[in-house]
Structures are given as structure tokens and as C-alpha cells.
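Of the protein chains in this complex, all but one are displayed in their positions.
Moving on to chain A:
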Amino acid sequence: MSVQIKNVEKSFGALKVVKGVSVDIADGEFFVMLGPSGCGKTTTLRMVAGLELPTAGEIRIGGRDVTYEEPRHRDIAMAFQDYGLYPHLSLRGNIEFPLKVRGVPEAERRTKVESVAQKMGISHLLDRKPGQISGGQRQRVALARALVRNPRVFLMDEPLSALDAKLRATMRTEIKKLVTELKITTIYVTHDQIEAMSMADRIAVMKDGDMVQIASPLEMYERPQTKFVAEFIGSPAMNLLPARARPDGRMACDLPVLAELLPDAELTANPVAPAKMAAYIGIRPEHLSLVEGGEGQADFEAVVDLVEPLGQTTNVYLNVGDIRMIAVVDRTRVQAGQRVGVKVRREALRLVAA
């Protein structure tokens, strides 16, 4: 089912936590809302669930206006950050709860619970209580309970944040596989950019109650529209240099060569950064390469400040006068203090709004 969110606002007293969010989520899409804590992503999700009512705006599921409808009439499933399991019920009781309250006969419940438990690999635990299993298993139970009745929309509120890093990576791929298989529209909230990048069909980056950019993961990475997105997505973060518009329409920046290299098309490519506005010129660290000794090939010169070998790649921190930049390169022999030439991949230069 598709989900439409139209100009949705939410205030708690005088505090406006969601400021007019709009997005159309297609049927079967895996949509991720990404942002730091307090950005309004969870509140937005809870409004789609019906656990909070919007102060203004409209929410539609499958074309039907559900803005003020009770959660139980929306036919959605939700996985909570703290799992939201019923502590007094066995895992079987937990998973079959949505079926039971809908009056599904016992025999049918049994088959459904067993099949979903098998899929989640928790068949052998069904008689235990939530207090007797591990965090990862609890998350599986929560997912099983959500999946057991084939909801129209699947909502997930940071479902992996309580798990350790290794388990998180496994569950990430499992969830992605599962919902892709089932083709259920999914809205997923996280503050972890790796989760967002690896799972999403589209990402909405949120900040201060606003969706600042909605794009596919690669587009978000390649063309961040604002400084916030550029810094939030990608690690190490994008190199950003403050830039000013010049009277002739081109940009000026502290490292003039970057402004000169910036392709003309980029001046108009970013819809939120008109060329006349103060902005940043940005370049991802992997689009800077080091040139040792080869005079004339480099775009500018820099002094190596620090080298961080990570095995697969190496982070090289550079000083260009007062400007600090970072380059991600393959193995390198450069050392701290050394002067190096830096080559810029011109077509990767971006104009980023403040």
C-alpha cells in the first residue's frame, strides 16, 4: 500500500517537533527516515502509526485518509526500538496476539505462528517468555509478530539500535531480504546512516522537524543538497569549503582552484543552492588523490598532517594553509609532514547549500 504524508505538523505544547512534512511513499517501497535524535523522525512515524495525532496535515494509507483513525483500524504493523513485547506471554502468545484479538481460529493461528517462527529461526523458543531470550531473539519475535498477519504497511522504529554491531549487520540484511520478498511497504526510522544507505529504496534526511532531502541512497551520497546532509551521510564526511558567489556568477573560495574547477553545470544543479547564495564547495574524500613527485599533474599542494591506515583504505588528513581536508586513498607511503600534490576529480565537485 502506498503512504502519503501531506504537510503534517506536530506540536507538543509550544514545541513544534514536526514542521510540515510531505512525502509520497510508493507501494512496496522501503523508505527510511534518517536523522539525529530529536529531528522528528520517530514522531512522524508514530503519526503514521496513529500513536500520535498530527496537529495539522493529512496521512493516507492506500489512498484512504487515516489521519485521525485509531491504530488498530489502519492495518499496520510496527517494530519498536525496545521491541514492545508482552512480558507475561510466551513467544507463541506474543506472535499470535494480533491474530487472537482479531478472532482468528486457533488452528489457523497455530499454522501461521509456526511458519513465521520458522522463517525467523525461533521455532525452538516458542514456549519461552521474552525475559528468557537474548536481545537479538527478542527483535526477531517482534518482527515475527509484525509479519504474522501480513500488514499493509510495516513501520520500524530503530529496531536494531539495541543490538550489538555484529548482530545489527546480520539483522540488517535479513530484514531487507524479508520485506523485499514480501513486497510490504516499509517505513524505517534510524539514526544510523549505514543502515539507511544499505536498506533504503529512498532516504529522507530529517533535521529539526523537516525533511531536508529525499533521494535514493546513491543520489543522497553523490549529490547532498545541504551541508547537513553532506556531513551526515558518508564517513569520513565530505570536504566542505565555504564559498561565495562572485559578481560574474562563478564562485569564489579559499582554495581558488576548487572554485575554478567547479563545472558550470554544478552552479545550477543543486535546486536549494542558487549560485548567488553563500554555499560550500564540496568533494568526497575518495575523489581526492595524492600525486607524489609528478609535478604539474596536481591541482594543489598540501602538507600531510596525519595518516590513518585502515587496511582496505587509508585516511590522509591534509593541511592546505589553514584549510583542513581529508582524502581517502588506497595504500600509500606518504608520511606526516610530507608535502604532496593533490589531484581533484573534477566531475565530483559539488555546490552544497549552507
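Operating definition for what follows: a residue touches a chain if its C-beta (ideal position, glycine included) is under 8 Å from a C-beta of that chain, and two chains touch if they have at least 3 such contacts; residues count from 1.
Going forward, contacts and distances are computed from a predicted model.
Missing chain, UniProt protein name, picked from "NADH-quinone oxidoreductase subunit J", "Acyl-CoA/acyl-ACP dehydrogenase", "4Fe-4S ferredoxin" or "Sugar ABC transporter permease": "Sugar ABC transporter permease". Within the whole complex, the absent chain has one touching residue among A:G38, A:G84 or A:P236, and that is A:G84. Considering the whole complex, the residue from A:I5, A:V18, A:C39 or A:I76 that touches the absent chain is A:I76.
By the touch criterion stated above, the residues of chain A touching the omitted chain are 49-51, 70-72, 76-78, 80, 82-89, 97-98, 101-102, 131, 145.
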